[in-house]
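A single protein chain has been omitted; all remaining protein chains appear in their positions.
A and B are the chain letters, set down in written order, and residue numbers restart from 1 in every chain.
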Amino acid sequence: MKLGIAYYPEHETASQWPIDYKKLRDAGIKRIRIAEFAWAVMEPNEGEYHWDWLDHSISLAAEFGLEVVLCTPTACPPIWLVERYPEVLPVNKLGKTIGFGARQHRSYSSPKYVEYSLKIVTKLAERYGEHANVVAWQLDNEFGGETKYDYGDCSKQAFHTFLAEKYGTIEQLNQRWGTVFWSQQYQRFNQIPLPAPLNADVMMWHHPSLELEFARFSSHVLVKFAQQQTEILRQYIGDRPITTNAFMFAYGDNIDWTKMFAGLDVLGMDIYSDKPHEIAFYSDACRSLLNKPFWMLEYGAGTSQLKRDLQIVRDRGCSQFFLFKTKPFPWGQEQARGGMELLSITGEPSPNYGVIQEYAEKYENELELTEVKPARIGMYYHFDSSWVYQTSVSDRLHYPDYLVHTIYKSLYASAESIDIIYSPEQIKEHDLLIIPLQVLYNEELEDRLIEYVKAGGKLVATTDLFRKNEDNVYLTAVPKIFKELFKWHKNNFVTDSILERKPVYLTEETGNGQAWLVARDSTLEEWQNLLGIIQKS
Amino acid sequence: MKLGIAYYPEHETASQWPIDYKKLRDAGIKRIRIAEFAWAVMEPNEGEYHWDWLDHSISLAAEFGLEVVLCTPTACPPIWLVERYPEVLPVNKLGKTIGFGARQHRSYSSPKYVEYSLKIVTKLAERYGEHANVVAWQLDNEFGGETKYDYGDCSKQAFHTFLAEKYGTIEQLNQRWGTVFWSQQYQRFNQIPLPAPLNADVMMWHHPSLELEFARFSSHVLVKFAQQQTEILRQYIGDRPITTNAFMFAYGDNIDWTKMFAGLDVLGMDIYSDKPHEIAFYSDACRSLLNKPFWMLEYGAGTSQLKRDLQIVRDRGCSQFFLFKTKPFPWGQEQARGGMELLSITGEPSPNYGVIQEYAEKYENELELTEVKPARIGMYYHFDSSWVYQTSVSDRLHYPDYLVHTIYKSLYASAESIDIIYSPEQIKEHDLLIIPLQVLYNEELEDRLIEYVKAGGKLVATTDLFRKNEDNVYLTAVPKIFKELFKWHKNNFVTDSILERKPVYLTEETGNGQAWLVARDSTLEEWQNLLGIIQKS
Partner (left out) sequence: MKLGIAYYPEHETASQWPIDYKKLRDAGIKRIRIAEFAWAVMEPNEGEYHWDWLDHSISLAAEFGLEVVLCTPTACPPIWLVERYPEVLPVNKLGKTIGFGARQHRSYSSPKYVEYSLKIVTKLAERYGEHANVVAWQLDNEFGGETKYDYGDCSKQAFHTFLAEKYGTIEQLNQRWGTVFWSQQYQRFNQIPLPAPLNADVMMWHHPSLELEFARFSSHVLVKFAQQQTEILRQYIGDRPITTNAFMFAYGDNIDWTKMFAGLDVLGMDIYSDKPHEIAFYSDACRSLLNKPFWMLEYGAGTSQLKRDLQIVRDRGCSQFFLFKTKPFPWGQEQARGGMELLSITGEPSPNYGVIQEYAEKYENELELTEVKPARIGMYYHFDSSWVYQTSVSDRLHYPDYLVHTIYKSLYASAESIDIIYSPEQIKEHDLLIIPLQVLYNEELEDRLIEYVKAGGKLVATTDLFRKNEDNVYLTAVPKIFKELFKWHKNNFVTDSILERKPVYLTEETGNGQAWLVARDSTLEEWQNLLGIIQKS
């Protein structure tokens, strides 16, 4: 596992660079990740480019043995762009424009924002695409970080186009969503509102089918923007890998990772956590998606357990590990909050400097990751099902928290690593497959699960399994998996028929395998007991 | 007590109707309540009416012995109306327009909303007014449900007219309200703001006289709209009864029921509660107002105590009882949340199907309600006093909660039913009359109370009795009732003179009766003890 770190040459005078680079090199750092917020330094006025500082800092890094991961700076549009085209600013769900003055003040659906972003990406790619010391590229910074959903006019128009492409006719949409409820039938796509608060005196909420589609759309525009940047970079950078730094699901898993990383070369991620099971979960989730080693692009723990955490991520398939960051910022929104800096604000080595140095020495000859032991257990993760629960008012659950902090945590002590499964075709020969909160029905998935159990697998699902169709509408007939795997022949759903609450509702041996249906709201302790028993069975 | 249920023909294919109707009939259901949200199905485009579905579903119902209560669909204006006249949308107190996408998105003060509403009501009345199977009419659905107060321009203009009619001159208003405080004098009625938040950095609030008038106005516009619909229906429906489904006071008792039901034939109400004393209170409140049997138009309890609750409402004067609803909705905002459906989402009988069936068989020969035992106790309910407390910032109390969950509850176990008294002229020969939180002074009421006690009645009031005049201004002299009933001759109000806190401040025998003045904030236990002692005395 190779060590890297975030560095900000634009924050320093040029004379400071060699001083800092030397300290990084001496700690065992091999790569620096730079420039993700430097648009206004690169292009301080429209069309006026300043590259000297970047040329110099990249070349100088090479002299200290520091390879560069170069980031596109699109997360921070400069004041001149915002001033000339206020439409680049997104609007939040309360109808308030997200203003200039921090970061991520950009509407992914704004044609002008996209146009100017792709222009600076092109300029950057032209200049540094073949630079010998630029070894990889990161797109943007934490796509969808502070701005996940845009309720402005650009977004509304793009959403209408998205719906028209998906549903074809408004009659189809009315039919599938069930807008007959409360006279909500639309006559044209452009009448459909964005699901911003309805502002009623008594709590009132939007149509659940609208909510789910808007969540899908909001992921879609991020993915599309990443693809557009990627297409440009590919023209200039040869076979250098492209990644981006995805964020944890603490504020919602609003991007469908399977779509975001389908077009990228490496899965990259930022982790800020002091919980070992959480760090392990994301490591497993990162490795599993592309089924290959991943990069930790920002690591900044709250605790001082760096040594422990280096081991957790390495064991689960991390091949490059970037600390965030070299030293505390004296000014700005993230000023001197402390964390995982290598150096103090006065430039002195911090306690973690030694930890890094020690690690670097120990693994000097193993910079490339060797193999991760195959996992015996799989856990299904489905973004759309998660969004069903996160957008629901009457039946809200925090899907990511439940999967990470209840189910995954219940297995953490006993399992070395777990494969995260994102799609039916990824289902393979695990001993045990857990598919929690899979509320959305999918025929291919149903077939694969039946097949998996009949072939001898152990399957654990929760009681909400396959209650809704892909339009977020409840099924009115019981899917076949209940008959096939659970011998459930009634014409009611399990939870509509059995009223008593217990962790396990149904369990059946089927073919060579076995299947369990578990209460959706089982606790950590209940999962621990249950999965312990299942694994021994 | 006749049984009914909400049914939504527009949600189903026509082939489903006979299947569902048969199940309803077999359960003992005699009436269906339909069409309250079906405006967009009746009139999918402006002026284009679709009646076939309604013709057919009403006629078919007759074949299954199901009479129809037909609802006016004005609670859900269709998208075409909202798009053509955005002014039909109300504005909430934060200045945000209440958008299309749910229900109740209508300003009762918008001339266009009223015009189009009365037009669809007229069309409906013309077509079904004399239909043999349409036996009663319901206006709208839960007037003022999700939209209780409107802070938009239409509302503002209507409020100014309301004030001008009431006060005559702006000098009168300034004088009565005391706008000299903080230089708030107005020069013209159209300068008066609606009492939306003032948005100051430190909590600041509106003039209390303005707040009370706006509460009165907000009730007034609902009542007026109901009257307008009623006038139209009367022209077409012969002597069929008209009602509307009032809601509980959980979100505020924002409609003056005495005014709303003055022009209607039956008091109708929706109850969603699992508390027996609460169900009993509303049943008493419904029966007392028009002094005759009432209809439960939506009953949908959280618990499965249907059998118990049928008895509670029947004993207190309910003559028609409509469940909400036939089966769970697969889509839309109220999708599959479970409750009191007769059928499950797959169409199977739910546990309550049997309860209904059993009840229907037992009372087959007693569909018409017989007499309710006369109540020995009366409790005064005054909407204006309630609004004084609900709009107050410095002295806020939840009047309805206190009356229902403290005072009424303290009597529930021991009393069969209680009369709710809404106006001075309703005061009659009860053994005991409780008049809690009657903060607003009224001379006729004062005279009646004195008379009642002198004639031998027991009276219990709270310490805030008659502190303010009808303009929400504190009295500066002590009203005569304190002398007459409590022998209180000081020139201070009781609570300004006596500092120690105790449940009972003053008690006096006067003439043949007796009067108590009780601490305004006495607890449930204190009321139980006190009323126990009083009833035995």
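One rule holds in what follows: contacts are C-beta pairs under 8 Å (C-beta built on N, C-alpha and C of every residue); 3 or more make two chains touch, one makes a residue touch a chain.
From a predicted model like this one, the values you see are computed outputs, not experimental measurements.
Touching the chain that is not shown, out of B:Ala14, B:Ala132 or B:Leu198: B:Leu198 (per the contact rule at the top).
The residue from A:Gly332, A:Pro374, A:Gly456 or A:Gly532 that touches the chain not shown here is A:Gly332.
One chain is missing from the display, and on chain A it is touched by residues 10-11, 37-41, 44-45, 73, 76-80, 83, 92-94, 96-105, 145-149, 251, 328-337, 344-348. On the side of chain B, the interface with the absent chain consists of residues 94-95, 177-187, 191, 193, 195-202, 204-210, 393-395, 467, 471-478, 491-493, 496, using the contact rule stated above.
Operating definition for what follows: only the chains that are shown with their structure count from here on.
With centres defined as mean CA coordinates, chain B is found 48 Å away from chain A.
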